[in-house]
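Removed: one protein chain of the complex. Kept in place: all other protein chains.
This part shows subunit A:
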Amino acid sequence: ALDLGRGANPKGYMVDEIWQELAKAKYLLWEHASSKRSWELQSLKEACETALREKHFLDDSQPEGFLDEASISHMKQLEVLRQVFRKAGEADTPGEVPDYLCCKITLDIFRDPVITPSGVTYERAVILDHLEKVGKFDPITREPLDQSQLVPNLAIKEAVQEYLDKHGWAYKVD
């Protein structure tokens, strides 16, 4: 429905409404899958920490409170372990969408990116709106710009889709 709607009227209210529902659904799909993954990761992380601590306790010949090479190495080990689990769960952790995947005007992830002759990429509906209501120039470079000069940035569109497939949290629309 979204692709058909965009083809007909990229600025239409229907396109936005369809997008909202699609984004909501994709977000829920992600939320469900990712909580499962996060729980599995958390369980394993705790199991490893426990196993490493117990092993250190058994191996450790020093009296408690004594910081020796083995203890320091053990603490470093737990620190690296934390980093490993953080990295493994990174894709599922909401963060910042890379700049080049966001419109410089809306600051949101692109839905339908188009590029101007100056090389800048904007959200199609937003730049069309700008050309109609503000003036026929590129908002950032101020060079003269007409609607007919807008080119779909297919490569960025593909990049956005791959990013969303991997980072479902980015579907959340505020």
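Please note the rule applied: a contact is a pair of C-beta atoms (placed from the backbone, for glycine too) under 8 Å apart; a residue touches a chain by one contact, two chains touch by 3 or more; residues count from 1.
In this text, contacts and distances are computed from a predicted model.
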| item | value |
| --- | --- |
| Missing subunit (named according to UniProt) among the choices "Proteasome subunit alpha type", "Glycerol-3-phosphate acyltransferase 4", "E3 ubiquitin-protein ligase CHIP" or "Myotubularin related protein 6" | "E3 ubiquitin-protein ligase CHIP" |
| Which of A:Asp68, A:Glu132 or A:Glu158 contacts the chain that the document leaves out | A:Glu158 |
| Sole contact to the chain not displayed, among A:Ala47, A:Ile72 or A:Leu107 | A:Ala47 |
| Sites on subunit A contacted by the missing partner chain, in the whole complex | 40-41, 44, 47-48, 50-52, 54-55, 77, 80-81, 83-85, 87-88, 98-101, 113, 115-121, 151-156, 158-159, 162 |
